[in-house]
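Of the protein chains in this complex, all but one are displayed in their positions.
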């Protein structure tokens, strides 16, 4: 993708071009992951649920005792200005971007006893629509890795902390089994928790089952799906579920800010439902699309080469549920 | 402290002045703590056990599937050159510095699908000798916080990963009132594990007891103390210990690269031994000092103002064990 | 406080003056905590929910296989007679007292093989209204100690057993951090459980959240608050909550028989809500006061010296929520 | 047993006859088990390992933050005087007694805010030699109850606290049908821990295996057996053992102050070894007897009626190992 | 019981007489329990909820990756034919039988690398009505054994797998305490789970409480009772319950396919309710009887000798709740 103009990044009050947007190597965020972050995105150029993302950011900051030095209102205004400015830079066809906030405790001062002030970074980023398109069409295969989600008595999974290695190790393990799979992490007691950077839930006996929120991030995309599901008359329930419950599911789903929602078609090699994206997935993403005035699947498909798009459609059109 | 010349930092092959040493805001290390690190230090200008530190770094990299793009030999040589160059910069009186390695998976490329190459940073830093001096003389008070050390089934405590928030939250809890207290973290089963960035162990019935290594970083400073202890004829043992065992200890110790070793004088308000730094602490740090040809305590004391030094000595000279 | 006449204590069928009310040193209750107890109190001279307290006592006795040798009706009648008799003894201004039942397995007989008969003790006691007044006005600070609430697979937290050391150790730890704090104990899985002798729950998004009752005493004061809350149209929910959920709460509460209810204003140094007693606390204790025909807060305030009362009001009147 | 003279009890500095030895019903020890205790005994009129018992008492007091107001030396002297005085009271044939120390935090003062001073009680008590005799001859049957030993993260099993209900509930479960069975409690992870008031260990492949001390009281009787075992050339090992390991054992043992040691002959209905007291039990108790100059088994047998003694010997003489 | 004709068994497509119905000793089901099973039964000659049983069988097969080589429809038809044929064989008075499906992965082939095809067995069996009759009249005593139900992170309790030793060991332990008792197994966290081959639930404050389904088989008999309970207006709730909750219950129940439902009258020696079968048990089994057109209790009673029946009725008629 060619940018007409380089997007800018907000770094501690300044707008700088991406290629010049840097932080000190002495920043605690870089050394120790001593920071928090958020990711939101635009639909049709408007940031989706920005207030909810900033509210979650506020509680992540509170938990980690980081004072960003900016009010939530300032963060919101700054974010909107940045997005406005950058949206034009990707050319007319790039209507949507990801929006990332990173706030760290800042660089250590020379005495190593304290930090003078936090580091606040906001940037936009391109979205990997091509990959999303393949997921929408073919679904995602998942594997339960041996590594368990960090338990709440060690670190709250509800805060979005720059400490993602637990998720990454889970991903390495799942992908040692199948390089195309995503991990379905279990919690300390063997309950289904979440994927690496995505919430997981499933449809069984016509009801959507959500893993106990005690062990998972309170996903804003997940909440969006649950809202549209309830509007569609689908019951939702929260509980402690095991892989066996997922094996029996009719459909299963992942949600994540950049790609909204994806269908899960197998777990540990066992098909979920018919092993293809199911009808409820299509209804839900359709309902979400209507909310934001953008056909989420079509938007992603447009990023594929015509040939690839044709093959994807062919490979999935013979499946019963499409 | 006044620098005659600005120290330099190794950033991906280049030596740049500290104030210009930066990484991209798109670096995964900054956003997600997706990296590893090491800290070593010099004694009398020579990096102590650098090979051991680089060996531990190698296994941290292996565990996190990061290929640094440099051999261990190249890292060693680069480190020594950097230290040599920077040692002169602090003036003749600054003979010793900390040495930090940070290696992250690097910046995300624009497609967000992969990273092109890792980020390798090496820098030196000043040491907070004044604070160490007070610890050597007065000892450290510890508190067991509610937050448990991340269990190995979530993330290996033996790898030195840029994911320190579990330690920091423990520190916030221990310091809710007393900012001088350090946390003594317990593991998932309630066993004594480690402090935030420091190993813990204790002397009971004349034998040094080390927490089960399953739940703690394999500290190079701790190993150094255990080596000199064995040379002094002190038995060492590893096991599952609870706070009760620490309450009964004769002495207790912390080790960490920058300040080598410190005595612990209380836990949860209960005195350990006589509640002052004990004789075995003095013997051990003395033996370490001889190994490195530097009196570790004196070096730190020299950084205090004369008046402060006098008060410290006065406050502790009346204690039975000094 | 001056007693005109010495209150009496029920000891195994006899009424004896407090100063002569004793049990044998061979009593298993004294040696091993081999007994159960209850605490109720009067409001305006009437014992509040005595039947509920005796019902809970009955199940504590059943669980510990102690036969009190008295029917619940006899215990109720005896209690009411004792309270009637003692209420006059504190002078006209002492309208309310605590009421304590202790039933142990009794003294060991000389052969050490059995106990001949249980020990049944009932007494009234003065209430520490001054301390309650400060809590009502300023709120309580809480700390999560490292010590976990004894799990149900070791001893049921639902029985009120004379084995309180787990709570006391938690209190020592919390107060090593802040001598004015109360402990907020976590259960074995790191969920919020209860304080030492008090139930804990919190208000979030307008709904009262109660920790899973599996790990906590079924508090009669807590149930009273939940009843009045429901009458006021406040939703209540039971679940597994972590400190993070409490950090996000709008208000938090403690309940305990002697002081009914107190607001919690911070946890581990983080403010809850505005960091002062909140409006829902005031509504709830007001509603409770109406139920019992006594203004619970005013009754306590009356026990303070005028100057202290004035200062308390001053220190809190500037807070937004009062 | 007829006493010529009533034994006396030490209660807070006074010596009072047993029948008058009392504590206030307001004592925290009676209400909440807020105290600690010890039990020792005499062999041939001399208190066995009194210093070790008082040392353990000292650490129980430290853990529970109770200051007894007496030095360990005063406690020792007082104990010896009490024993001397009471030994004569049971008649010439009563050469040995149990010795109990109970120290509680004391009675609550009227304000319910503090306790003025601790309660210190020391008494002697008769031993149930007849029951011991039957155990020595026939062995003990054990059952693993469902209730788990309280874990160290809730309360240290190494302190001897007046909170025994966890043990008693285990005993009720084991004795639901067979009142002669003793519980073999498991720890939170299913490892063999201890009985109710007695340590457990076993002989397998000629080596004595002791449960991990993390979950059990550091028994002074157990240590005595391990000492004599080592003197006899028997290896001892500490580890995490499960019931399966006990089923495979050649012999198993219980130790407790009043009866020193007893053989275990079955667990959950499965025979241990030959299902009768084994040769190593006899060697160990013989060696202990020599240490204290008293034949421990014979002393107990003397308390049986001649007919009962004859039957016991008959019932066990036909077993291979006697 | 005399059979006029020998019943037949379905073995891999063939109907063979019981005495000739065999599987190879090389079958993985025989060697390793590498199979799954189901049990249903007839009421008045009609198989009860066969479809539900086959549906559960389907998910057990899916979880264990066994392909039975038969569709669910074929299995249903085959089952019904087998039952029809065998019902006549027991004489006119034998109207009802148990129906068992066993499907294993089949015999290992000579290379030991694979199995050629699964083994499918279906048979009917006589029911032990006499034993059921005694349970209906007198109730069942239960004991909580030390052995915990296998946790879902090791093997799903929701699949009906030929791996029952965990249940059997629990039964051995409970019956070492009381040979007539059934085990009430706890889960890994000490919650009430299930018996050996039977679901457990209880009535408290007029509501039926069902253990968290995460740790128990989804019993079809249990579901039947819950259905009829809801029809009768009894509320049902699912949760984490401990033995203490059961001790406080008004009634408790077991369900299992062959005997439908039985009352539980004690746990660990403590009476549940009045310690006799309660009124809600009678209402529930009555309602079930109406559903199937068979008086379940009377059917069983008819199998007792008249004298035994008379004694049973006498022994229970004096109890308050009958």
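Quick notes
Order as written gives the chain letters A, B, C, D and E; numbering starts at 1 within each chain.
Here, contacts are C-beta pairs under 8 Å (C-beta built on N, C-alpha and C of every residue); 3 or more make two chains touch, one makes a residue touch a chain.
Computed from a predicted structure; not experimentally measured.
Note that of B:24, B:100, B:124 or B:156, the residue touching the chain absent from this view is B:156. Summary of contacts with the chain left out: across B:46, B:214 or B:309, the touching residue is B:214. From the options D:16, D:87, D:128 or D:270, the residue with contact to the unseen chain in the full assembly is D:270.
Only one of A:173, A:223, A:295 or A:308 touches the chain withheld from this view, namely A:173. Mapped onto chain E, the footprint of the missing chain covers residues 1, 9, 11, 18, 21-27, 29-35, 37, 63-65, 98, 100, 102, 104, 108, 110-113, 121, 123, 125-128, 131, 146-151, 153-155, 161-166, 168-169, 172, 188, 258. In the full complex, the hidden chain is touched by chain A at residues 143-146, 148, 172-173, 175-178, 181, 186, 190, 243, 268-269. Listed for chain D, the residues touching the missing chain in the whole complex are 186, 189-191, 239-245, 247-248, 270.
Everything below uses one rule, namely that only the chains that are shown with their structure count from here on.
Two copies of one chain, chain B and chain C, form a contact in which over half of the residue numbers belong to both partners.
Between the CA-based centres of chain C and chain D the separation comes to 35 Å, rounded to the whole angstrom. Centre-to-centre spacing of chain A and chain E amounts to 45 Å, using the average Cα coordinate of each chain.
Among the residues of chain A, those in touch with two or more other chains are 63, 65, 151, 153, 188-189.
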